[in-house]
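Okay, so here's the structure we're looking at.
For this view, one protein chain was removed and the others were kept in their places.
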Amino acid sequence: MMHFTLAQLAEILDAELIGNADFPVNGLATLGTAQPYQVSFLANMKYASQLDTCQAGAVILHPDQAAKFGGNKLLMANPYLGYAKLSALFAPRTSFAGVHPTAVVAQSAQLAADVVLGPGVVIGEHVRLDEGVQIGPNCSVGDHSVIGAHSRLAANVTLYHGVTMGQRNLVHSGAVLGSDGFGFAKDGADWIKIHQLGGVTIGDDVEIGAGTTIDRGALDDTVIGNGVKLDNQVQIAHNVVLGDYTAIAGCTAIAGSTTLGKHCTIAGACGITGHLQIADGVHVTAMSLVTHSIKQAGAYSSGTSLDDNNKWRRNAARFKQLDQMAKRVKQLEQQLQQTN
Amino acid sequence: MMHFTLAQLAEILDAELIGNADFPVNGLATLGTAQPYQVSFLANMKYASQLDTCQAGAVILHPDQAAKFGGNKLLMANPYLGYAKLSALFAPRTSFAGVHPTAVVAQSAQLAADVVLGPGVVIGEHVRLDEGVQIGPNCSVGDHSVIGAHSRLAANVTLYHGVTMGQRNLVHSGAVLGSDGFGFAKDGADWIKIHQLGGVTIGDDVEIGAGTTIDRGALDDTVIGNGVKLDNQVQIAHNVVLGDYTAIAGCTAIAGSTTLGKHCTIAGACGITGHLQIADGVHVTAMSLVTHSIKQAGAYSSGTSLDDNNKWRRNAARFKQLDQMAKRVKQLEQQLQQTN
Partner (left out) sequence: MMHFTLAQLAEILDAELIGNADFPVNGLATLGTAQPYQVSFLANMKYASQLDTCQAGAVILHPDQAAKFGGNKLLMANPYLGYAKLSALFAPRTSFAGVHPTAVVAQSAQLAADVVLGPGVVIGEHVRLDEGVQIGPNCSVGDHSVIGAHSRLAANVTLYHGVTMGQRNLVHSGAVLGSDGFGFAKDGADWIKIHQLGGVTIGDDVEIGAGTTIDRGALDDTVIGNGVKLDNQVQIAHNVVLGDYTAIAGCTAIAGSTTLGKHCTIAGACGITGHLQIADGVHVTAMSLVTHSIKQAGAYSSGTSLDDNNKWRRNAARFKQLDQMAKRVKQLEQQLQQTN
């Protein structure tokens, strides 16, 4: 287990240390559970009262809150960011090193000297894996794919052929990149497959969640921008373009050829239909359906709110009469006007 | 194929046998398709008329229905439970035994003597696999994970490091346990990853469906109680806590740090947002969105009912005027009061 002194942490965080510079810690914990060998943080003021009894060896605090904790403290403007930065120090490292003898690597593949391939990994023809790439057990990387420096695949990830990703990416287990887009032409009753000849292009610093699927493009590539974060079980259809730093929560599906701008945040379980243009800075709330392009930044929603099932049944039945009800209201207004 | 006499089945079910105790059967089928060598059951009264022509070698019946079938019968209060219990007898067993020579097991892993590992399985450092554990082809189990006695993983399951599960669990193919929770801190335009340092703790008698994902906790563990049943493609975010015997149908997503009580039943394709508390015994109907905590047991719903697309378009357009319509109704009431 890694140990750090508070002086080291203050330097990493560019924080002001008040307390014992040589104090050693080896982990992170919440205010309520932290032990003396752990660091904690106050990011949400509703937990401030926990500082009174907090056992942490040090706490990351906003300078305004410094007086509230008597022990060692690391003061910085954004304690939540401090927590994020320290979390990297205490994350466990993979126990695999080098290329496992059970990995199957095509002759034409180009691997940097320090690439790590777990057991059962399969690397196709003409694949390029840059320095520091780590690939977990039983992953498959298709022909002509490229994985940039220091990118990592967890176990059981699938890349089809022609998937190109930049540096420092992290792809979680069960994710599938480069599967065929869902494209068929009607020929009478029959569906004729449109073979998907484009690829997938992924930028730098992208994280892709477990079970997330990103289809290859029909002719041009599906494109994932820099700094994009996709949660688990997200579905990205062919020729979608995701702008830089856009983040999408779990189980959201985006249909083909839709473009999202930069810095969008799409909540979980949303649907976005195909061929739309979504502006930069759009936020969509959970389980909303987007069926038209959005030109302005802002927050958008659809659906109805949760209710007791009995009440909901009555209201949902009335929803089906809503157009009729609107006409009746209009008629009442006209009648009343005539009456008066 | 396994054969049982009706006397054996009566004993297993604690049922009253009326008929030939030595009659042999080797399978289960519905009333409409059962052959003389199969057992059937009547659990739903709408199928009662099928008893007249049923060919089954025996039928499990509630005592009140006994007179309706002329053949061999097994009488018990809950025939559906009888069917469930017999289904275990006729389920096929895996054809793998022992540790396959292509499995890769870390030196520090502790395996009980009778553990079954299929081809291509990868077991990390310090993993513990208890007696009777069976792991299907090409699964990966990360460092320091623990799988309790008689738990089974189907093919292509992924456990990250630090996933602990109890006894008699069943995890289906494509499931991913212990992937990183979706956590980032904003640093200007950039997302800084919050490394997920917690694990996943799973109780006993849990079933986890195909393609279901359960993220590891940020600091503390994500927790799945005893007897929990998760269908396919369920998404459980970091630090969710699921109470004992709660069952969740396919494609439902639960966001981070939400706690569900015991004996909840969540239908398919629901969304439950983060940091909520859901009481014991809550039922949520299909495709509902839960955005606030629920303090009382009961059934809850959101959404609207299916309608002809043309009618729906008109009503959905009116939904966007609903607040305005409510104000117009209020105004009508006031005007009418003044008129009278």
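As written, the chain order gives the labels A and B, with residue 1 at the start of each chain.
By definition in this document, contacts are C-beta pairs under 8 Å (C-beta built on N, C-alpha and C of every residue); 3 or more make two chains touch, one makes a residue touch a chain.
Everything quoted here is computed from the prediction, not taken from an experiment.
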{"item": "Full-complex contact with the absent chain, from A:102, A:134, A:164 or A:201", "value": "A:102"}
{"item": "Of A:215, A:231 or A:323, the one touching the omitted chain in the full complex", "value": "A:215"}
{"item": "Among B:155, B:279 or B:299, residue touching the chain not depicted", "value": "B:155"}
{"item": "Selected from B:87, B:110 or B:293 as touching the chain missing from the view", "value": "B:87"}
{"item": "Positions on chain A contacted by the hidden chain, ascending", "value": "102, 104, 106, 120, 122, 124-125, 138, 140, 142-143, 156, 158, 160-162, 174-176, 179-180, 182-187, 189-197, 211, 213, 215, 219-220, 233, 235, 237, 251, 253, 255, 269, 271, 273, 283-285, 288-292, 298-305, 307, 311, 314-315, 317-319, 321-322, 325, 328-329, 332, 335-336, 339"}
{"item": "On chain B, residues whose C-beta touches the chain left out of the figure", "value": "27-30, 33, 78, 80-81, 83-85, 87-88, 90-92, 95, 100, 102, 118-120, 136-138, 154-156, 170, 172-174, 205, 207, 209-211, 227, 229, 231-233, 245, 247, 249-251, 263, 267-269, 286-287, 303-310, 312-313, 316-317, 319-323, 325-326, 329, 332-333, 336, 339-340"}
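Simple rule for what comes next: only the chains that are shown with their structure count from here on.
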{"item": "Computed distance of Cα centres, chain B from chain A, in Å", "value": "25"}
